[in-house]
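All protein chains of the complex are present and in place, except for one that has been dropped.
Lettered A and B in written order, each chain numbered from 1.
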Amino acid sequence: MSDHTHTEDPERLAEFEARVAAGEQVETGEWMPGEYRQEALRLIQMHANSEIMGAMPEREWIPRAPTLSRKMALTAKVQDEVGHAQLLYRVAETLGRSRVQMIADLIEGRSKFHNVFHYPAETWADVAVIQVFVDGAAMQTQGALRSSSYAPYARVMKRICYEEDFHIRLGLDVYRTLADGTPRQRAMLQDAITRWWVPLLHFFGMPDRVSPHTEKMLRWRLKVKSNEELRQQFLRKFVPIIQEAGFTVPDPALRWDEASQRYAYAEPDWEELKRVGRNQGPKSAERLALRQDYHRRHRWVREAVERWGLLAA
Amino acid sequence: MGPARRLSALEQDVWAVFRQATKHDPHVYVGDVHASDPEMALLLAKEQYARRDPCVNLWVVRYSQIFATDYGDADMFRPATDRSFRFGGSHRDQQRVYREAGRRRDDEE
Partner (left out) sequence: MGAALREWLLRAADDELIIGHRHSEWTGFGPDIESDVALSSIAQEEIGHARLFYEMVCRVDGAGDPDRLAFGRPPGEFRHAVLVERPNADWGTSLLRLFLYEHFDRARLEVAAQSTYRPLADLAGALRREEKYHLLFGEAWVRRLGAATEESGERMRAALAAVWPDAMDLVEGTEADALLAQSGALPQTPEALRRAWTEGVAVVLAESRLPVPEVAPAAEGLRGRRGQHTVDLDALLGEMTSVRRLDPQARW
């Protein structure tokens, strides 16, 4: 996908970089370096994929949500994720790939989605953990991306962050209810926290090597903060939520370092993240197969809609 | 100004959505939907763009029918000379006289 190199007019490139460095944003239809377009597309497409795949673990719990208000709120939450996919695929389209193509890329395993959505949601407590911690992690990266240099992306990120903020609040309500609940409910929540800890650390990616590529992404503001910076931002906010409710982080090495104002943590197994990235996570194959299955089952509907559009035009 | 640029001639099924929050507000562009036809585009736009925000009316416009200026021409919107005469901003004393005239009469009533 990104193996062909782009040779750009150095003068144009310098002018582009100067504009981005000055905080200017890039709009659809404006000139941009080929590599910028390609990297922006790759990032936004993966983000869109993650929203639509991110609907899958939680949607399994919609039919089982234990009260009417939880049922409505969870349905609305998953709906928001699907809606985010709609917004993000549209932004990705402005960079030159059609949504039809991107859906095909996803279900045929040619494009990626975020590591956390390759894991199972085993109990109702997973819903709480996903809504508080997975969404909380996403909020760190998405919040930073509101100042992305690609203007259409930055714009939709504002709406997405606004909605994610509801999700975290709703999630905290589920979380607190379980935390204040029976021993069984607390055990369920501790179990979910334990299972999700490593995927949450993985969420932000490996600590950045100082590679020319990373440097360029940061310079172009397609990446706004480093992986470790975002991970620390997350830990500062969310470790207390675990500990103050009397739950344990499954990492005996975890400690707050006053001097550096950072959390020290045991290095997770990065090989696992790489495997998950190759769609070899515990739920990768099953979820992609399910998407493929629905895609096949909806073929006649898509054809009918397309035909209707031609008749109506 | 350069020639009007058609935003997209290819995306037959993409519609730009404009939402009017109240009858006092103009329709504002809020995003796009994919849909086969205008009726479906309006139905789908309602839930994607007005399920939380207030709305009294929606427009959808086929992308291929939108024409735009070029960002390369953005500088022509930026004034090169003093345009304050268009705003009345240089007549601050008069503005104060005008505002206070109204207030005095309101007080008398």
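In this text, a residue touches a chain if its C-beta (ideal position, glycine included) is under 8 Å from a C-beta of that chain, and two chains touch if they have at least 3 such contacts.
Only a predicted model underlies this, so the values are computations on that prediction, with no experimental measurement involved.
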**Study point:** Touch with the omitted chain, as defined above, among B:Asp25, B:Glu47, B:Asp73 or B:Glu100
**Key:** B:Glu47
**Study point:** Per the touch definition above, residue among A:Ala21, A:Met72, A:Met206 or A:Ala313 touching the missing chain
**Key:** A:Met72
**Study point:** Residues of subunit B (touch criterion as defined above) contacting the omitted chain
**Key:** 33-36, 39-40, 43-44, 46-48, 51
Check your understanding: When the complex is taken as a whole, what residues of subunit A touch the one chain not shown?
Key -> 52, 55-56, 59, 61-72, 75-76, 78-79, 82-83, 85-86, 89, 124, 177, 180-182, 184-185, 294, 297-298, 300-305, 307-308, 311
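In this text, only the chains that are shown with their structure count from here on.
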**Study point:** CA centroid of subunit A to CA centroid of subunit B, Å
**Key:** 31
Study note, to complete from the structure: Residue positions on subunit B within touch of subunit A in the complex are 5, 7, 11-14, 31-38, 40, 48, 68, 70-72
Check your understanding: Can you list the residues on subunit A that touch subunit B in the complex?
Key -> 27, 29-30, 83, 86-87, 90, 93, 99, 156, 305-306, 308-309, 312-313
